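Note that this complex is displayed minus one protein chain, with the remaining chains in position.
We just call them A, B and C in the order they show up, numbering each chain from 1.
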Amino acid sequence: MDAKVQYLLRLGDNALVLSQRLSELCGKGPALEEDMALTNVALDLLGQARLWLTHAGELEGRGRDEDALAYLRDAHDFHNVLLVEQPNGNYAHTLVRQFYFDAWHYFQVGALAQSADVRIAEIAAKSLKEITYHLRRSGDLVVRLGDGTALSHEYTQTAADELWMYTGEAFQYDAIDEQMAAAGIAPPAATLRAQWLAHVGDIFAEATLAMPSPDAWMQKGGKTGRHSEHLGYLLAEMQFLQRAYPGAAW
Amino acid sequence: MDAKVQYLLRLGDNALVLSQRLSELCGKGPALEEDMALTNVALDLLGQARLWLTHAGELEGRGRDEDALAYLRDAHDFHNVLLVEQPNGNYAHTLVRQFYFDAWHYFQVGALAQSADVRIAEIAAKSLKEITYHLRRSGDLVVRLGDGTALSHEYTQTAADELWMYTGEAFQYDAIDEQMAAAGIAPPAATLRAQWLAHVGDIFAEATLAMPSPDAWMQKGGKTGRHSEHLGYLLAEMQFLQRAYPGAAW
Amino acid sequence: MSAEERAFQARIDDGIRIEPKDWMPEAYRKTLIRQISQHAHSEIVGQLPEGNWVTRAPTLKRKSILLAKIQDEAGHGLYLYSAAETLGVSRDELLQALHSGKAKYSSIFNYPTLSWADMGAIGWLVDGSAIINQIPLCRCSYGPYSRAMIRVCKEESFHARQGYDIMLALCNGTAEQKAMAQDALNRWWWPSLMMFGPSDANSVNSAQSTQWRIKLFSNDELRQRMVDQTVPQAEFLGLTIPDPDLKWNAERGHYDFGEIDWAEFHAVLQGNGPCNRERLRTRVKAWDDGQWFRDALVAHAEKHATDKAAA
Partner (left out) sequence: MSAEERAFQARIDDGIRIEPKDWMPEAYRKTLIRQISQHAHSEIVGQLPEGNWVTRAPTLKRKSILLAKIQDEAGHGLYLYSAAETLGVSRDELLQALHSGKAKYSSIFNYPTLSWADMGAIGWLVDGSAIINQIPLCRCSYGPYSRAMIRVCKEESFHARQGYDIMLALCNGTAEQKAMAQDALNRWWWPSLMMFGPSDANSVNSAQSTQWRIKLFSNDELRQRMVDQTVPQAEFLGLTIPDPDLKWNAERGHYDFGEIDWAEFHAVLQGNGPCNRERLRTRVKAWDDGQWFRDALVAHAEKHATDKAAA
């Protein structure tokens, strides 16, 4: 498969899977304002996923539209990082997962908005506005929870530690990522990582949270289709109708 | 659809869905002996489901085998009672659900073993040995938990109260059940209910549990395909592979 | 009637809005708090039956529309709680009443959503009924409530249209999809009619609410409006309304329809609906699980208020 198509699928799948996780929380947030914000972020990510997947399908040229890509691939054909498929856990997990992702997403998509590829730059620029807000929100909440009560500090620190091992994959470039970087599309891994670490470090400092070691052991596999056991369940649920009623229009 | 086919599907779906619920607990029981027992009951029920569904498919004559029936029907075509699709909850819920079901199953299948229909009587007789053991086990555990610690008493009583509203459906005969009763296949509803109430009453008395009122409001709908929201998720998971890879042999 | 009460009623009769700072009878305040908060609670609990299908929406576009709808509902909850707060009660007190079972929410949300078609039926029938209930309230006597209703109704009419559009797609789809749509109509029809409340003959407190202009039409009038509006839509979809007594009455210029099963209505109201327990538990769990989160936000704000004061 073409590297650019693959790269677009990674972008699309990240947004799609995280959106799906957030949408599990509809009406179950810890405050009404959070309910609204969660749904809003889910909606933004879904919109972005649709743009990336549609573009991937067009480039691929096999007639797969956004729905064919979202609903008719099995887990091993999904290319999202492991981070986004992790379960919602308690709300600290949900927020820290979001913050880790948003920070990466912000710098990644920020770079894509400057990229040589016109269509990618266009989608990225459109998404960046939303992502800027996402990052502001999730960073702000991490600060407030880290520097809130003893309990919220503990929960947030635990979530930060537990999810840390899923953050490295984004910066471990493989041949596809490297090809995109060489083509002036993706940002260089080292730059992205440095930006991410700096931003997470700033927020954690403000949040009075201890930042886990950047050299800690990192899990990987999601980008190349080796996921955690969670993704299969997520897809079984998400894809049910398309699978059960093949060919139907909705 | 033929009433007998429908009735067989009810039998098969009850066993299948409860087996599926129990199999979610593989390796997660509160003691190793429970792990073994749960898996064993799941296995027995699955075996029974296969016999009932296979027979239903043969009688129906549309070429549907056990797998077509288990994997290719959507929730509204499932005919199990609401009780069996209820989530596992804590282990008291799992056990009380099992006890309520086993007691009913025992008297129902006991009557079927005497029925005019040879094949049904045969399957019932075979199943009855297993069910006798299931009922002995679940009744015994209800006694031990009810008359165990204050905490286990409370959990068991709560589970008994909460699941009670799903027990009435089995005795609310509709046209299909009545037709089966008239044909000398199913036991009369009143007899079945009296046996069930008597047995549950005895066990609850021994367990020092308060028996909820037999006249309490009862939920219904499962037998005719109006389920709770839980069944759809159970099926999405269970049916994933058959749905995602149509026509494949496994 | 005191002079104050007479002046108050005169304002209402003249069509002048009552605003928070105005004097109002205690009973008016209480009735409004009950009515507005019940509506707010319904928006919040109403997220759940739809949330049940958002993860299984059949296309990304439908998922997106459904998410937006659920977000709107949370938003409606917010304005309605704010409207109630103008009457001197806090959102937390109102939620407390919901969680303890003291306050009600619309009983319709105690029915399960069993197929994707239910997303269509809820938009079409439930939001459709809600709009019929709410449109008159845009002109109700209490200012903040009337303004909240104007905003809500605008969005609800989108939701109703989107619901109908789901039904339309299903009815133009495969035989299985059409059966799904019919099944959803069968399950949601009667509960939607029950949304208007008991028949006028059995409705308490209506006269006072009518006089105060916080109830502008009788339950039966509004229910009739719903039937009259919906029957042709069902016909257009090619669906059958599950009421053998439904028939056009040329003399009345309305559809006649069958008797509502009030025993079911009361059973659900008393907590025996298929999902009463789960809906409330889900909300209570969300609230309880979120305690540490809300506490943290308060603690953080206080710390930093202190920082600033100290600086």
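Things to note:
Simple rule for what comes next: a residue touches a chain if its C-beta (ideal position, glycine included) is under 8 Å from a C-beta of that chain, and two chains touch if they have at least 3 such contacts.
Since this is a predicted model, take the numbers as computed values, not measurements.
Considering the intact complex, the chain excluded from display touches A, B.
Interface note for the absent chain: among B:A183, B:L197, B:M218 or B:L241, the touching residue is B:L241. Considering the full assembly, B:D147 is the residue among B:D147, B:E178 or B:D202 that touches the omitted chain. Among A:V5, A:A75, A:A111 or A:I176, the one in contact with the hidden chain is A:A75. Panel shows subunit B; residues 16, 20, 23-24, 26-36, 39-40, 42-43, 46-47, 49-50, 53, 66-67, 70-71, 90-92, 143-145, 147-149, 151-152, 155, 237-238, 240-242, 245, 248-250 of it touch the chain omitted from the view.
Although one chain is not shown, part of subunit A still touches it, namely residues 74-76, 162, 165, 217, 219, 221, 226-229, 232, 236.
By our rule, only the chains that are shown with their structure count from here on.
Innermost chain of the displayed assembly, by C-alpha centre distance to the whole-protein C-alpha centre, is C. Put simply, the C-alpha centre of subunit B and that of subunit C have 37 angstrom between them.
Distance between subunit A and subunit B, defined via averaged C-alpha coordinates, is recorded as 42 Å. Within subunit B, the positions touching two or more other chains are listed as 74, 232, 236. Counting partner chains per residue, subunit C shows two or more touched chains at residues 56.
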